[in-house]
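The structure that follows is given in the form of structure tokens.
Omission of a single protein chain aside, the complex is shown with its protein chains in their original locations.
Entry: subunit A
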Amino acid sequence: MVLSVTEKSYLRDSLKNKDHFLRPDGRNYDQFRPVEIYTDFLPSSNGSSRILASDGTEIVISIKTEVVDHSLTKDLVSIDLDITGYRDDSAYVTSIRSILSKTMKSKLNFTKEKGPKEKSVLQLTKKYSFKLYIDILVLSNYSYPLSLISFAIYSALETTKLPMLISSEDDLEIEELPIFHDYDMITLDFQSPLIFLVAFIEDNVFIDPSDAETQVANKCLILTWFENKISSPIRTVSLNDDYTDGFTLLHLKESIEVVRKCAPEVLRALKYQ
């Protein structure tokens, strides 16, 4: 919904005032809109989730796997993003996809054990690894979906089950083709990063901006939360053309502060079971 100049001005005024900070839906600066998440509903996928935001944004995620020789395939994750109403090659879609890919790739290649026994969470044997295919379908989209997508990926990965290897893991010298158990699966032991969007107007910062809020916000900061701390990438994104002020160190500090405060709560809420 595009706001009129008057509406924008009113909204901005109510959001920029430090003392009378008022969000249009009455939320606190560190409060999220309610979301509903359904997981593991696609039987033929390894993991899946569906997230519904209160503004009507709906995202479906399916995770599938393939076994690859990791000496030949460097990328162990492939992200496919489709947003209803946008062309696949539009800047909107490509920018979100690139943020997601970068985040996921850097985190998934992360090794559990450092040193000589270095091993990615996706590594299966000395020769083979799983490759994850994350298919994201944004069915309806009423606010910038990046944060919700990261939540959905988190939930989907949380329930992702990978086939269980029953052959030996050491196949470097004497090659073996991986053989899997015909039924049993193991849960992927990986907590994917959460991405938070923090908007700011003048000195105020507030998390999870709605569509209307992003239309009047100066800029939004994208912050990543991984392994219980703020992590890269941290970026800014402009979601309107009217207000293009930069951000100050204070903004960044406060944004980090608010994410630090919310993230554990969000994680707890997203936790399966």
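By definition in this document, contacts are C-beta pairs under 8 Å (C-beta built on N, C-alpha and C of every residue); 3 or more make two chains touch, one makes a residue touch a chain; residues count from 1.
Operating definition for what follows: contacts and distances are computed from a predicted model.
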The complex's invisible chain, by UniProt name, from "Ribosomal RNA-processing protein 44", "Putative catabolite repression protein creC", "tRNA-splicing endonuclease subunit Sen15 domain-containing protein" or "DNA-directed RNA polymerase III subunit RPC9": "Ribosomal RNA-processing protein 44"
Which residue of A:Asp40, A:Asp135, A:Glu213 or A:Glu254 touches the chain not shown here: A:Asp40
Residue, one of A:Ser71, A:Ser90, A:Ser167 or A:Thr187, that touches the chain absent here: A:Ser167
Absent chain, residues of subunit A that touch it: 21, 27-41, 43-46, 51, 65-67, 128, 151, 155, 163, 166-168, 171, 173-185, 261-262, 265-266, 268-270, 272-273
